[in-house]
Structures are given as C-alpha cells and as structure tokens.
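All protein chains but one are shown at their positions in the complex.
Order as written gives the chain letters A and B; numbering starts at 1 within each chain.
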Amino acid sequence: MDSFPLRQKRSSSQNLSALQARLQPYLPTAKYILKRIGIYFLTVLGAVTLAFIFFHLMPGDPLSIVFSQLEKTNLGRVTGGAEVAEAYKRLLGLDQPLPVQYLLFLRNVLIGGFDLGPSFVAFPTSTRDVIFRQLPWTIGYFTSAMLIAWLIGTTIGALLGWLRRIGLTSVAVGIATLLNITPVYIIAIAAIIFFGYHLHWLPTGQPYDPGLTPNWGDIEFIKNVLRHAIMPIASVVLVWGASFSLGMRSLMISVLGEDYLSYAKAKGLTPFMILRDYAFRNALLPQVTALGIALGNTINGVLILEAIFVVPGVGGLFVRAMAIHDFNVMQGVVLLSTVAVLTLSLIVDLLLPFLDPRIRRSND
Amino acid sequence: MTPIMQIRDLSVGYASRRAVGLAVTSVNLDVEKGEILGVVGESGCGKTTLAVALLGLIESPGVIQSGSVQLRLADDKLVDLVGLAPRPLRQIRWKEIAYIPQGSMSALNPVLRVRQQMTDTLVQHGLSKAEAIERARWALNLVSLDAAVLDKYPHELSGGMNQRVAIATAVTMQPAILVADEPTTALDVVTQRSILQELVKIRDQFGTTIIVISHDMGVMAQVVDRMAVMYAGRIAELGLVLNIFDAPLHPYTQKLIGSIPKDTGQHLEGLEGEAPSLWAYPPGCRFHPRCSLATAICREQTPELREIISGQYAACHHCD
Partner (left out) sequence: MFTKTNKRRNIRTVPLFIFVSASLLLASCAPVAAPTAVEKEVTRVVKETQVVKETQVVKETQVVKETQVVTQTQIVKLVYGNLPRNETLIIAGTASNDVWDTFSMMSGPLTNAYSGYQQVGIEQAFLFAGGKYYPYLAQKWEYNKDGTEMTLYLTTNATWNDGKPVTIDDWTFTLDYLHANKDKGVPFGTMLDTTKYRTDGTDKIIFSFFDAKDPKKAVPNWRFHQSIASFVPLAKHVWEGQDPLKFKNNPPVEAGPYKLVSCNADTKTCIWQRRDDYWKKDEKLSPKYIVFTRQPEPDLLTQDLISGNFDLSQLNAKLATTAVMPKNPNISMVEWPDPCPRQLMFNMEKAPLNDPAIRHAMSLLIDRERAGKLDNPAAKPGVLPWPYQGDPTSPFVDPADLKNYDVGVFDPAKAAQVLDDAGYKLVDGKRVDQNGKPLSFSIMTFDPSVHGAAVNGFPQMMAEEAAKIGVEILPKVVEVGVFFDNAQKGNFDMMYQWVCGAPQDPLAAYSFLHSRYYKPIGTATGFGQHLGYKDPATDALIEKVEQGNPADPALADTYKQLFHTVTSQWLYVPLFSLYQGFPWNNEYFTGIKNQVEPWYWMYQFRGMLMYIDPTQK
C-alpha cells in the first residue's frame, strides 16, 4: 500500500486498505477456489456434451433394435410397424434434428433437474426416477464400503509403512498384496458359498428379505438391510482396503525418507508425534485425492457385485440399458458418475488447501 | 579444559546384504567446551555420517560398528550416546545436543506452521504452550527474525529465513552442543555470511559448543576455531584453523587449501582423481592413490593420527 501515497490521503480508502490487508492472506485461497469452481462447471458442460455425442453416435437405432429383437423372439406385440416407431420416436424426442435434440438435452439436464426423458428399460418410468431409485443402494453399498475401505486401509497402510522394518509386517503386506490382486467377485462368491450356504450365518443376496415391506422407520427392517449388506460391503472393504493400505504404505515409506522426518527425530519428538504430525499427515495428501476419485467411481456401481448380491444398483441398470440401447439411461448413468467424479474431485481440490498449505500459493 | 564430548574409536557403516561399508572409521575426537569445531572434507568423506552419529540418528541400513560418543552433562556426568535407550536419548536431544539441518527448506515440514515446528519439541520437553511460544519468539528475535514468522509456512519464507528459523529452533532449549550440518549450503554469499555470524554470536552469548560440518574451506576460515579434515572416513588432520591454513601438514589438506580461490591470481591447484567409495577403500593410507608423496609404506600401513606439532595432528607417514 505504501506505493500508493495518493490513496492514503482519504481515510475511507485507508479503512479499505486495512480491510484489504486483513483479507490479503485469504485472497490466494479465494482465487484458487473460484478458479476450481469455474473449471468444474466447464468440465461438467463438456461431459454433458460428450455424453450426448457419444451415445448418439453409437451404432444402431435403439428403436429398431428393440422392435426387431421382439419380432425375432416371436413375442412380437409390436404390430404397427413404422408408424409405431414414429410414435415412439416422438415420445422419446428422437424425431428432432440432432442439434435441436442437443439443445433440448442441455436444457433438460442442466435446467430441468437431470430430466433425461423416459427410460426404455422401465418404460414409461422416467430415466431420472429409474436411476434415483437405484442410486441409494449403490451409494449405501459401494460408496460407503469404499469409505470404510479407505479409512481402514489408510490406517493399516500407515502403520505398515511406519513399521516397515519389522518382519511381521511383511506378512501383512503379503496378505494385502494377495487381496489386492484377487478379483473382488471371487471373494464375494467364496464368502456367499461359505457364510451363506454352508454356515447359514448371513443372507446371500438381495438388499433385504423379499418377504419384508420396506419401512425405514422399522428398526427390524433396518437390521435386516444391514445384515444383507455385511457381505457385499466386507468384500469391497477387503479388496479395496488392501489396495488403499498398499498405496498408503508406499506413500508413508517415501515420506519417511524425507529430511523433515529425521529432523523431527533429532528434535527428540516421540515416535507417536512424528507419526501423527510429520509422517501420516504428509502421506495422507495424495491418498485423499485417490479417495475422491475412488468414491466418484463407485457411483456407477460395482457391477459384478451387484449381479452376485442381487443389489438393485446403478451398474446393473447400466448393463441392462446397454443391452437394449437405452441411451437415455446410459447417458444418465454416465453423466451421473462423471459429475460425481468431478464433484468429488472438486471437493477434494477445495479441501486440499486446508490440508496442504503449499497449494494455496500455487497459482499466485 | 575437559572436553564436553569425547569420541572414541567411532566406526559407522552402512550394511549391504554382504558387507558393511564403513563411512566413518575409528574416529577419535575431543570437542572442547565452547569451541567451534569444524569438520571439513569432500562430499562422501563421512562428515555427515559423523554428524548423524553424534545425534544418535543412525538408522538401518546404517550401523554403528564400534566406539563411543561420551557427552559430558552439566553435572559432569558422562553419557554414552551410542547404545542409549530411546527414551533417555530423546531427553538428551535438543536439551543437550541440538541440530541445524542441512538444507532447512526440506528439513522443515511443509504442511506445518513454523509455530508448531518450533514449539512441539519444547512442549515435549515439559514446557507449557505459552512458555514454548515465548521461547520461540525469543529465539527468533535472537536470529533477527520477526515473530510474525511463527504463523508462516516454510514455503512462505526465503531460504535464508528458513535457515534462521532452523538456528532459532536449535537454540530454543539452549543446548550445550549444536551440530550444524552444512548450515550455509544453497545460500547466497551475503546470507551465508550473516548466518555464520549468527552462529558465532550464539557461541559468544551462551558459550554453546558448535560443531560445523561443511565442505567449504571458506566457511571454516570464517567461523571455526579448530578444524578436523576428514578423508575417506578418517580424520586426516586436526588442529587450530589458523595453524592449518598457515602450514597444512597432511598432503590432502595442502591440496584442499590450494584449491581455494585466492586474490593473487595464482593458478588453482586441482585435486586429481576421485575419493574412494566406502565399499572399496585402498589398503594402507586411503589417500595414497591421489598423493604425490606416496611410497611403499603408504600402500601397506595405515598411518595413525599423531601429534606432529603441539596441538596439530595429522595422519600421514610423510609429514615429519
């Protein structure tokens, strides 16, 4: 401010500059946040456009595929031929030229609250309703499982890295490596056959017992849902937790080689303080970014597990949509998971400055 | 005078699968109370390993093969830093022997504020939070830094400021000994000078014993009282810095001093060849492959460090 002596003559501008001075430390952060949010909206727009282009360029006219499939299987209830196809085209908005379709699509998705038109898989239910009907299960099963896996995996990984010189940890690392390379469905099927069919300890599939009426106010129902969720969540936690722990372990080991670690030791800090303030905190940063992306990816479901555990998730929906070229639903699922990944990485990006002060200055 | 620290037959090595390579070999050294002792040598000569050993920070694959580092406490008790259990070692650290790291930019944790990094060890040693902050302010003041630095992160400070923070951190507990490992590397000349002056100031003010590790003979000349020249894990020459600069005894020291740029425009003497790796030391005198005076005895017998002139020691068969 000293370089602007003229301005200092006015007292109000002095107040202003005082305010500015007070805000000064936060300005880089504010700039950073604004920039990130701007990039976020541009990326979302790009993703919406790409989704539209991609699914409209896919080979095959969805209607004729559906109809011919029916015709060939002799279940043909479609009797009207071309005019019926026209009627359905109108209904699904396919009769408009592509640019108009695109603009309508943009309007419906961005302003109309994710309105993607009717689904084909569950016609005439709207795509939004079909996806949002499945979404809570996907989030409840896989996103939460991923979160648990991250918490457990990161803790164990940090300990494994910290205790890297102790022989016993190599056994744990071996187990984690083994789990990490095991396909999750093998663990899932083994768990079902063992705990479900042989020991009869846990239910084997479906989100709750089919005889029950869903009632989220009923503690018995919630208990039932939780019991059904144990195996799917445990499978994900085992495999992903192992992968997170291996990642965290190597991050820890690289941090443990840093100069500030031996400096902290030279200062006479206890191992616990070093672990907490110097090693864990620094190793955590890349791990948080990994969590953001992993969480976003669970939104489109862990398809194979949904099939094995008969979970009504988004992944299975996507596959069924793909089988009959329901590009409304496919677009919806792809968009949703893209937006989820983008949103979560935005959240991570916005959180990182609080974890890592270096980022705040990165675009000064 | 009784030495505050006695290093006896200290050998520190790095273990590979087959063998242990000794980075520091049978070093004997007495550190006098209140002196500034310099340890100088080329990179890889073992001086940093020696510093790390003095701090009890040798970690696998590093191994202390033999020897002792006796530290004289205020009550005249001797403590051997080698083999000390972790808990008492932690108590001695910073209170008795503090450390100014090489390249403080990477030695300070980038995600913690200076405040926390300066005070956590004080709190650890029993001070209250307020006392610790008071002490930190005082220490910063001592190295001519504003207390506002406390709320900064390391990346928000310049290299010189970071180094001052490191010095301030080191003196917060007013330790008996300070080990400064290359305290001026990567700093510009002006900053180098002021940092070194801080060190001298601290010694003058508190009588702190300072061990300065550096490859830079210029640094030695500026601050050090006594100097130990290391070559390939052994001490080649030891003596008052003035005497050594005046009349270096060991051929290696002579070459080192000869390589300092002088204002006379004289041609710089280079040192031919490279320092040996710790996995393949030559037999006999470790300097003999590069030494112009080398004879048969140099190839066979290891020269002992002996007092050639009063107070000046050298390990050479040919410096009588």
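Convention: contacts are C-beta pairs under 8 Å (C-beta built on N, C-alpha and C of every residue); 3 or more make two chains touch, one makes a residue touch a chain.
Only a predicted model underlies this, so the values are computations on that prediction, with no experimental measurement involved.
Screening B:M5, B:V82 or B:C319 for touch with the missing chain picks out B:V82.
For the chain missing from the display, the contacting residue among A:G113, A:P210 or A:G257 is A:P210, taking the whole complex into account.
The chain that is not drawn here is touched, among residues A:L94, A:V121 or A:M248, by A:V121.
Touching the missing chain, out of A:R227, A:R281 or A:R358, is residue A:R227. Listed residues A:L147, A:L202, A:I253 or A:L350: the one in touch with the omitted chain is A:L202. Residue positions on subunit A in contact with the hidden chain: 58-62, 64-75, 77-88, 91, 119-125, 130, 133, 137, 152, 155-156, 159, 162-163, 165-166, 169, 172, 189, 192-193, 195-197, 200-214, 224, 227, 230, 234, 237, 271-272, 275, 307-308, 310, 312, 316-317, 319-320, 322-325, in rising order.
Keep in mind that, in the parts below, only the chains that are shown with their structure count from here on.
Computed from the mean C-alpha positions, the centre of subunit A lies at a distance of 52 Å from the centre of subunit B.
By the touch criterion stated above, subunit B contacts subunit A in their complex at residues 52, 55, 57, 59-60, 89-95, 98-99, 101-103, 106-113, 116, 120-121, 124-125, 153, 155-156, 169.
Residues of subunit A touching subunit B in their complex: 165, 258-260, 262-270, 273, 277-278, 281-282, 285, 355-358, 361.
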